[in-house]
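Okay, here's the structure, questions in a sec.
One protein chain is absent from this view; the other protein chains keep their places.
For chain A:
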Amino acid sequence: MARVVVDVMLKPEILDPQGQAIARKLPQMGFEGVTGVRQGKRFEVELEGPADEAALEQVRKIAETLLANPVIENFEVFVE
């Protein structure tokens, strides 16, 4: 059994109002020096078998068809 992680992030050019709201709050909380926050999503995909190349290819397919919307998001797949 293996765990494959898919990180999904908005493309840099896409406005992220949620990240902006978090960034705006930080100075009020006393956290200084943060110039920006962008919010993404992390998916942990549990596999029945090993995370071999075929399994990773399938997770990439899952990521590009469902977990991420390639119009606005990029994703990264890695084994943890």
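In the analysis below, a contact is a pair of C-beta atoms (placed from the backbone, for glycine too) under 8 Å apart; a residue touches a chain by one contact, two chains touch by 3 or more; residues count from 1.
Keep in mind that, in the parts below, contacts and distances are computed from a predicted model.
Participant: Can you pick, from "Menaquinol oxidoreductase", "Phosphoribosylformylglycinamidine synthase subunit PurQ", "Cytochrome c7-like domain-containing protein" or "Chemotaxis protein CheA", the UniProt name of the chain not shown?
Facilitator: Hidden chain, UniProt protein name: "Phosphoribosylformylglycinamidine synthase subunit PurQ".
Participant: Pick from A:15, A:29 or A:54: which residue touches the chain that isn't shown?
Facilitator: A:15
Participant: What chain A residues would touch the chain not displayed?
Facilitator: So the residues of chain A touching the missing chain come out as 13-15, 17-18, 21, 66-67, 69, 71-72.
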